[in-house]
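The next block holds one structure in the form of structure tokens; read it before the comments.
Excluded from the complex is one protein chain; the other protein chains are retained at their positions.
The first chain written gets the first letter, and so on, giving A, B and C; residue counts start at 1 in each chain.
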Amino acid sequence: MLNSERPRLDWQLLIEDIANEVSALKSKGKVADYIPELGNVDLDAFGITVQLLNGQRYSTGDYQTNFSVQSISKVFSLTKAFSILKDELWSRVGKEPSGNPFNSLVQLEHENGKPRNPFINAGAIVVADCIMTNTTDSLAMIIDFIRELSDNKTVSIDQDMLQSEKSFGHRNAALAHFMKSYNNIGSEVDAVLDFYFGHCSVAMNCEDIARAFLFLANHGIDPISKKRYLTASQAKRINALLLTCGTYDAAGDFAFRVGMPGKSGVGGGIAAIIPGLLSICVWSPGLDKYGNSLAGVKALELFTTKTGISIF
Amino acid sequence: MLNSERPRLDWQLLIEDIANEVSALKSKGKVADYIPELGNVDLDAFGITVQLLNGQRYSTGDYQTNFSVQSISKVFSLTKAFSILKDELWSRVGKEPSGNPFNSLVQLEHENGKPRNPFINAGAIVVADCIMTNTTDSLAMIIDFIRELSDNKTVSIDQDMLQSEKSFGHRNAALAHFMKSYNNIGSEVDAVLDFYFGHCSVAMNCEDIARAFLFLANHGIDPISKKRYLTASQAKRINALLLTCGTYDAAGDFAFRVGMPGKSGVGGGIAAIIPGLLSICVWSPGLDKYGNSLAGVKALELFTTKTGISIF
Amino acid sequence: MLNSERPRLDWQLLIEDIANEVSALKSKGKVADYIPELGNVDLDAFGITVQLLNGQRYSTGDYQTNFSVQSISKVFSLTKAFSILKDELWSRVGKEPSGNPFNSLVQLEHENGKPRNPFINAGAIVVADCIMTNTTDSLAMIIDFIRELSDNKTVSIDQDMLQSEKSFGHRNAALAHFMKSYNNIGSEVDAVLDFYFGHCSVAMNCEDIARAFLFLANHGIDPISKKRYLTASQAKRINALLLTCGTYDAAGDFAFRVGMPGKSGVGGGIAAIIPGLLSICVWSPGLDKYGNSLAGVKALELFTTKTGISIF
Partner (left out) sequence: MLNSERPRLDWQLLIEDIANEVSALKSKGKVADYIPELGNVDLDAFGITVQLLNGQRYSTGDYQTNFSVQSISKVFSLTKAFSILKDELWSRVGKEPSGNPFNSLVQLEHENGKPRNPFINAGAIVVADCIMTNTTDSLAMIIDFIRELSDNKTVSIDQDMLQSEKSFGHRNAALAHFMKSYNNIGSEVDAVLDFYFGHCSVAMNCEDIARAFLFLANHGIDPISKKRYLTASQAKRINALLLTCGTYDAAGDFAFRVGMPGKSGVGGGIAAIIPGLLSICVWSPGLDKYGNSLAGVKALELFTTKTGISIF
């Protein structure tokens, strides 16, 4: 259904209804605990922000509480790497859904160290390496970039989270060493991991993230600052990747139920967009078996079902 | 970009330009030959039809030449099975991209005989079995259904193709027996394969197929006959499956480059849709390494690039 | 330790001691039930026969009760195929342990339809096909061969078992069709399966099987009838295959604990040999998680531990 034909939505009422409906689900998820620091979070938290292209913003719940963005950060680094390397990026990382859990080494071996897509951990580590070989002080640069996108200069790394990530990041170290054995990592493994863990340990709230994703709903241009971050074609392509690969091994189910390009993180956040219309961020720390926020996915499913808005 | 904001397109000129641009690619693909009968086709053929929701239709090239629909038929049987079984269907077949070549047995084994999605061969065989246990004379029924969708009563099975399929279908027989060992096939294997091979051996042209896909671009209702085939939610869900799983192991790349829900067949056809706007069918028998029409994919990429229309 | 240096063993006392020691294990195994007919067996049964090269034979327990030989028969068909095709056989079937459960399709796909070894089901089906293309009335021939090896003209197919196998053999049908799709099966799938199921449905007792394996302990020559079935080199090679691949996915553990070339069947039998010395057959229907007789493996482990006899 096209925007112009749709009756005027009461967005605030809508998201409050959704928050009520999913409330019972919050306790059914499981907080990520593979990194101890991730476990220190209130299972009962829930926040949501809808950010329209026209600048209007609607929120409810714990939308101003910071949480760990985790894999949502992969969208920021991919945007940066894509704008720097352009299509050369795809010689080092693929564009296909993985069909396997997000930290799998199996496909990486079958494909000689080239990760299937930039949103599995291996792919995001390669993307991090691509940025490091093309910028100086990459971590400070990417934090600045996230602050600019979110229009919030206080966005920062959660240092406790970062230390926790580093102490328990043997799986990611394995991925990085493995890809280096195939010459698909150029920098030193420890340096790449510092950057990778750093930008995943950023703390943001629903407002920040919804704001930061807005340019992807507007052909690569931030509609408020008018700044262009990607060409229209590049923005379309990142949206396609988000749809097919953005929610780990549940991307098919997410497309089926929700029908929006989106990216989840094990901190419980999910950011998604409708091209030409809006961005949205929902947060609830209880995860389903795929590592996506249980109440968050349901909230987005309700959002597209109740509004009739989806890309399909 | 919304339809209403777009300058009026000269659709006929557009598809003729595209046909010219991809002409050199036709000979670079490879005609499918795993079934001998599929090899008997002119590598130089190319046809395209754009079918708008308002009934207007634009075509060029060999758009009235019949070709073997092959896997495109899986969309017709899935539509039928989904409308009969509703969400019970998903207890027998999954919704996730496979991440493996289209005839792989590997994932089927890892997941105890439940195919990853309805568009890999194993999934389509389960869908066929679902129809058989709920209808009588299933093959005649599905042919009638395809005739109705395409508004062409002459659509028929190519009997030579069917015999060729049956003689060389050991891989599909292996899939069916394997799933039956997990109790995910209820009918006799030979009967299911007869139905499966039958509905894949239908011959249609670009006009027929574009016409038959139109209901998927219109929330499940044929906009010309006004007949409803699926609920809006079901139509959205099939479109999501088409996007994530419709083009074998290249679904990610297809979404990335083309950005339309679509289904390809090894006969060289590809059908795709833009919700709220149009359906399209392109045909060129030379395939790329993933089994998708080489010139066909390029034609669709040009179509979305030149018009700026995509779901992203 | 060499035979000549060993103090004279009281074989009868030895096997009776072993039978007592493993008695408590009989009820801890699980009778195979993937084919209903296999389930109709007394979990408490146990028999053992030791057959020396010099013709002496020692037995205890249910050693004259017939049971279904199942995969033990693969040794008889492999012997026949190897003597007919000689080293050409290895162009169609490999010689490596599979590292996967016995009915896996995964490796078969990775290796283009060539099974890893002749003792996994896929490999035995190829071996059956090799025999069929080189003999007439193959099933009658192989039954005669087994009767001759076991010096028992009453050895026959259990027809109820055979019917049960055929009705529930979809996994094996899948394997056969799959290999035929790679052109590694020459005969019709149904005919190969009839032969394969037929020779696996033979009923024998411990005496029969120990007797039938004796030639493998004597460089390919039956030491009693003096008839040669294999060259010394071929017999050595079958023994090597038995050691590395004879007990499904537990071949390493069997070599480690028992240290004899041996072959198990899901009917609960295990046949094994010590080159230059003896053959042995033990039967107890309760299986471990790998499909090997639980009490049977323990009995053989006790046999090599108590006597100090093993190939290592």
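Rule of thumb we're sticking to: contacts are C-beta pairs under 8 Å (C-beta built on N, C-alpha and C of every residue); 3 or more make two chains touch, one makes a residue touch a chain.
Remember, it's a predicted structure, so these values are computed and weren't measured experimentally.
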- Message: Given the contact rule set out at the top, which of the displayed chains would the hidden chain touch in the full complex?
- Response: A, C
- Answer key for A:V31, A:A173, A:A191 or A:I309 versus the chain not shown reads A:A173
- Task: Using the touch definition up top, pick the residue from A:D10, A:E88 or A:E109 that touches the left-out chain.
- Result: A:E109
- In the full complex, which bits of subunit C touch the chain not displayed? Write them out. 1-4, 94-100, 107, 116-117, 232-233, 235-237, 239-241, 243-245, 249-253, 255-257, 259, 261, 275-276, 305, 308, 310-312
- Had the left-out chain been drawn, it would touch subunit A at residues 104-106, 108-109, 170-171, 173-178, 180-181, 189
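Quick note on the criterion: only the chains that are shown with their structure count from here on.
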- Item | Smallest number of contact steps required from subunit A to reach subunit C | 2
- Task: Farthest from subunit B by Cα centre, which chain is it? Let me know.
- Result: C
- Go ahead and note the Å separation of the Cα centroids belonging to subunit A and subunit C. 55
- Task: Calculate how many whole Å lie between the centre of subunit B and the centre of subunit C, each centre taken as the average of the chain's C-alpha atoms.
- Result: 48
- Query: What is the distance in Å between the mean C-alpha positions of subunit A and subunit B?
  - Reply: 31
- The positions of subunit C in contact with two or more other chains are none
